[in-house]
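Omission of a single protein chain aside, the complex is shown with its protein chains in their original locations.
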Amino acid sequence: MPLVLNEEQRMLRDTARDFIQKDVPVELMRQLRDDGSSTGYAASVWKKMVEMGWTAVAIPEAYDGLGFGYMGVGAILEEAGKTLANSPFFSTVVLGASAINSGGSQQQKESLLPLIAAGELTIALAHEESNHHDPANIQLAAKVDGDQLILNGKKVFVAEGGNADKLLVSVRTSGVADEQNGISLVLIDRSTSGITVTPTTMIDSRNYANIEFNNVSVKQSEIIGVVDSGFAILDKTLDYGRICLAAEMLGGSQSMLDKTLGYLKEREQFGQKIGSFQALQHRAAIMFAELELTRSAVVAALSAIDEDSDDLAIMASLAKTRANETYRLITDEAVQMHGGIGLTDEMDIGFYLKRCRVCIHSLGDSGFHKDRYASLNNF
Amino acid sequence: MPLVLNEEQRMLRDTARDFIQKDVPVELMRQLRDDGSSTGYAASVWKKMVEMGWTAVAIPEAYDGLGFGYMGVGAILEEAGKTLANSPFFSTVVLGASAINSGGSQQQKESLLPLIAAGELTIALAHEESNHHDPANIQLAAKVDGDQLILNGKKVFVAEGGNADKLLVSVRTSGVADEQNGISLVLIDRSTSGITVTPTTMIDSRNYANIEFNNVSVKQSEIIGVVDSGFAILDKTLDYGRICLAAEMLGGSQSMLDKTLGYLKEREQFGQKIGSFQALQHRAAIMFAELELTRSAVVAALSAIDEDSDDLAIMASLAKTRANETYRLITDEAVQMHGGIGLTDEMDIGFYLKRCRVCIHSLGDSGFHKDRYASLNNF
Amino acid sequence: MSNLDTFRKQTGDWLEANCPARMRTPSKRSEGVYGGRNAVFPNEDAKIWMERMVEKRWTAPEWAPEYGGAGLSPEEAKILVQEMDRLQCRKPITGHGFWMLGPALLEYGTEAQKLEHLPKIARGEIRWCQGYSEPGSGSDLASLRCKAEDKGDHFIVNGQKSWTSDGDKADWIFCLVRTNSDGKKQEGITFVLFDMESPGVSTRAVPLITGDAHFCDTFLDNVKVPKENIVGEIHKGWSVAKALLVHERKMMSELERNMPKGKYSVVEYAQHYLALDENGKVKDSSMRNRITEFLMENKTVGLAQKRAFEEGMAGVLDMRVTSIFKYVGTENKKVKDELIIDMMGVAGAGWDNEQFSDDEYYRAYEWMSGKALTIAGGSSEVQLNLVSKRSLGLPEQ
Partner (left out) sequence: MSNLDTFRKQTGDWLEANCPARMRTPSKRSEGVYGGRNAVFPNEDAKIWMERMVEKRWTAPEWAPEYGGAGLSPEEAKILVQEMDRLQCRKPITGHGFWMLGPALLEYGTEAQKLEHLPKIARGEIRWCQGYSEPGSGSDLASLRCKAEDKGDHFIVNGQKSWTSDGDKADWIFCLVRTNSDGKKQEGITFVLFDMESPGVSTRAVPLITGDAHFCDTFLDNVKVPKENIVGEIHKGWSVAKALLVHERKMMSELERNMPKGKYSVVEYAQHYLALDENGKVKDSSMRNRITEFLMENKTVGLAQKRAFEEGMAGVLDMRVTSIFKYVGTENKKVKDELIIDMMGVAGAGWDNEQFSDDEYYRAYEWMSGKALTIAGGSSEVQLNLVSKRSLGLPEQ
C-alpha cells in the first residue's frame, strides 16, 4: 500500500493546484453565493476541468480514461478543498463512475464511462432518505412491471441533485427498510417524467435537492449490478465517496491552518505578535499534528482504493472520522484565534466553517463511522 | 437544596482539617505502606476520630448520633482525601450505618447504630463479584434453612474486608444474576465459621480482601430490610457511598492542585518560573475550573442525601463521574507538570495517582455512571 | 408564611394576572424588545407587557425607586426571576442599558448621572450601545486609540469603534476614549457617554457569517462630548470599563437561561432526531456519550452558579470561583449548539426556512452566532489568563 504519490500523480496535483489557485479561488465561491447561483459552480470552470482530463483520471484506460487511480482523484479534491472549489467532479467521477465501474455490466461500462471521461455526462447519487447517513435505510419502492421498474418515494440531501444529467438511485426492490438485501441501484435521467426536484439551501451554498419519485418508470436494464443485491456496490461506492470527500476536507483544513498561522504571525495584541503566546503555539502545534495524522489516514485510504484492499471499509471509516474531527477542530480554532473578525462575512473563514459541517454530515458523521469501525473490529 | 455548610458543619470541617493536617499527614500513609501495615490505617488515629465524635456525625440523635447529616460527613472525607487519611470511617459510617438506618428494623437500629456511634462496631460492605462495579450482578447464593440462611459464593474487592467486625453482604435469595429482585442484604460477623478472607494488595496500599463464603450460616433475623427486596436499600447505600467517596476524591484533587500550583511558582527552567509559561497557566486555570465545578456537583449531591431528594441517583452519578475525571485530570497534570521528579517515590504525587485509580473503580467508573445518568434521563 | 414566601405568592399572582398569554410562549429570535426612541415591538402584547412591567418597576427590579426600579432585595429579585421562569414569562425588555451601563452607573456614576439616565433605561425610553473595541484593540482593549482632545468643558472625539452592537439603532453610547497617550496604556482612558445623534457620529453595519448585520463600525469625526458626561474620573475610565466587563461576563455566563429556548430540551432533541434502540437508548455510542457529557457539564455549571449565589448570600464566597464562569458558561453553550446541530444531522446544516423547520433554521443560526460567545466580552484566552494570574497567582512572564 504505497503512501506517496507517483510521478504522474504528483504532476496531476501540481497542475490542479496551479489551476485552482488561479482560476477557482475562494472569491469565486463567494460570487456564486452572492449571485444566488442555482448550480453552485461555474460552468466555465467545469469545462476547463474536463479539458484538463480530470473526468478521465479514475476511469480505466479501456474506457477512454487515464487510469491514474484514486490517489490522483484525492490529490485533485484536496486542492479543490483548499479554495472550496465546487464542480460536478465529486458526484460524477467519484460516486457515479465508480459505481458503474464496480458494478455495471460490460455494456453499461462501454456506453457510460467514455461519456463521463469526455465530460458529457454528469451523475448525482440519490441515496439518503433521512437526516442521518444510513446506508441500508432505503424505503423508496421499486416494483417490477414487465421490463420496467416503477419508483415511488423520496430522497433528500442529494448533492448536485438539481444539476446532474442522471441520478443514480438506491431503491428497494424487495425486503424492508434497514435490510441490506433487497436494495438495487438504478440509473435514471433526471428529466424522467414523475421526478420532482426541489432545491434545498444548505449552509455551504452548494447545490442540493430533495427529490420525489411519483410512479417513475425506468427500464430494468438501467439497474447497475444485480437486482436486490445492490448493497455491496452501493457500500463500496459510498466508501470511495467517504475517502475522497475526506481528501477535500483535508484540503480545507490545510487552508484554514495556513490562514490561521499567517494571522498568528501578523496580528499584534499586548505589544506582541499573538503567535508568540505559548498557549496559542501549543494549540497550533496540535492542529498541525492532527492535520498530518489525518493526511496519513486519508492517503492510506486512497491507496486502499487503488489496491482494492480488503481493509477498504475500515480505512474509509478511519479517514472520514479523522477528516470530520480535524476539519471541525481547525475551523473552530481558526474562528477563535482570529477573534471577532473571523465571524465577519468579509473573511472567508465562515465559508470553511459552514462547508465543514455539511461535509461532516455527508456520507456519515463521526458517530456513524466510529460505530462502524468498532463493529468491523468486532467489539 | 442548600449548597453551603451550616455553622455546625463548618466547625466540624475546621476541626477535621486541623486534626488531619496535624495527626494524619500523608507521611503516615507512607509509613503504613513501608511497614506493610495489614490494616492500612493507624489504630490510634481511628481512636481519636471516634473520640471526636465522627462516627456519630450522620447517625440520628435518637440512636446516640449527632445528626449533622452528610454535608458534615462529606466535609470530613474531603479533609481526609487531602492527606489520603485512611480509617474505617467510610465503610462503617457511610456504607454500614447508612444501610442500617435506611433499611434496618427498629430493633436493628437500636442495637447497632449506638454501637457504631460509639466506635465499638466497624462494618465492611461485601458486594462486588467481578472487576467492574455492577450492582445487580449478585450470584452469592443464600438458601433458606429453617430460621437460617446458608451462604455460598464469593466477594471481591471488599474495602476494609480484612479489618471490619461485621460484613454487610449482598446475597441472592432468589432469581438469577443481574435481576434486581431476589437480592437481600445480610449482616454477618466476619469471624463466622466458613468465611475465608484473603487480603489483596491494591496500588493504593489500603486494606481490601477477596472473601469466600463456604456454607456460612446466618440467622434470617440478620437480614437488613425485607428478604428478596434488598436492592433498593443497597442502591441507596451505594449512592451514599458514591457521593461521599466523591468528596474524598475532591480533597485529593484539591491537594494535588495546590501542590502543583506551588511547584509552578517555585521551579525555574529557561531562566523563568515555569508557572509563567502561558500554556501551563491555561492548563492550571482549566484544572481550577474543573475542580470548582466538581466541588459544586459534590456539595449538591451531599445536600441531596440530606434532603432525601428524588434526584439522589442522578446526583450520585453526576458527582462520581465528575470526581473520577477531575481527580484523574489533576493527578495526571500534577505528574506531567512536576516532570521526572513527580515519578519518584519520595514525592507524594504517586500516592494520589494510585489512590485516584482505585477510587475510580470503587462504586462505579465513569462509563458506568454516564450510562446510568443517560438511562435515568431516558435516552 | 415567611415574608419571602408571601412575596413569591404575590409575585406569581401578579404575573399570572398581568402577563399576556402570548408573552408566556418562548420568544423567537426576532422578537426581542429593546425599547428606545424608535422602539419596535413584535406585536401589541409585547408593548402591553413592557408597559405593565415598567409601571410595576420590575424591568430593573433591584434598582432603587428614584432610579426607576422597585428596590427589591437580591432574594426577592431571584424569586421574581424564578416565578417568571416558572410561568414562562418573556423578558419584557433587555439591552446594554440594563445589564452593563446601569450597574456601572450605580457604582461609578454621579447622582445627577444616575437620576438622568437610569430611569430612562428602566422605562425603555433610551436604548444604549457600547463603544469599546477598535480595529487594533480586541483582546488587548487597553491599547485603544480613539482620541478625545480636551477643549475645556468638552472633548472633541475622533476615531473608530468596532463591534458596536446595534449601533445603528441605539440612542446613546457608552464609550472608552483616550485622553492621555503618555504612560501606561490603562491610565489615559476615559469613560464617556454621548448621544448617537451628535454631529459627526456615523455607523456602518458589518455583515456576519450568520447573515445578520447587528454589529456596526462606528466612526467618530469631531464629535463633541460635554465633560459632565464623564463617568468616574478623567483618565481613569479603565476601572469603570473593567467593572462593566464583569457585568458583561456574568450575563454571558448565564446566557443559557436568558436566551430564547429551542423547541426541545437536549434530551428531546435526541429522542426526536436520533435512532433509538428497543429500550429507548440512543443507538450511536459516541453520540450518547457526547449528550451525557454535555448534560453533566451543563448541570454542573448551573450548580456552580447556584453555589456561588448561596455562598455570596452567606458571606463565605471565595471570589476566585466566579472568575471561571464566563469561560465555562460560554464554552458550555458552544458545546450545546454544536451537539444539537450534530444530532439534527443534515437538518442542522440547512439554511432554508422552507425545506427545514423554523427550529432547525434557528439552531443552525444559533450555532453560528454562538461562536462569538467565547470571543466577545473577553475571549476564553483572556479569561484563562485572568484566572491563572489573578485567581491562582501564577507569575507574569
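Each chain carries a letter (A, B and C) given by its place in the written order, and its residues are counted from 1.
Basically, contacts are C-beta pairs under 8 Å (C-beta built on N, C-alpha and C of every residue); 3 or more make two chains touch, one makes a residue touch a chain.
Note that this is a predicted model, so its numbers are computed, not measured.
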| item | value |
| --- | --- |
| Touched by the hidden chain, restricted to displayed chains | A, B, C |
| Hidden-chain contact residue, picked from the options A:M11, A:A118, A:I150 or A:L261 | A:L261 |
| Candidates C:N18, C:S143 or C:S286 - the one touching the absent chain | C:S286 |
| Positions on chain B where the hidden chain makes contact | 128, 130-134, 156-157, 198, 200-204, 210, 268-271, 277, 279-280, 332, 335-336, 339-340, 342-346, 349-350, 353-354, 357-358, 360-361, 365-368, 370-371, 374 |
| Interface with the unshown chain - residue positions in chain A | 2-4, 261, 264-265, 272-273, 275-278, 280-282, 284-286, 288-289, 292-297, 299-300, 318, 321-322, 370-371, 373-375, 377-379 |
| Absent chain, residues of chain C that touch it | 285-286, 288-289, 292, 397 |
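By definition in this document, only the chains that are shown with their structure count from here on.
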| item | value |
| --- | --- |
| Maximum centroid distance from chain A, chain identifier (CA atoms) | B |
| Gap in Å, rounded to a whole number, between the CA centres of chain B and chain A | 52 |
| Chain centre separation (chain A, chain C; CA means) in Å | 40 |
| Sites on chain B at which at least two other chains make contact | 277-278, 281-282 |
| Touching two or more other chains - residue numbers and ranges from chain C | 381, 384 |
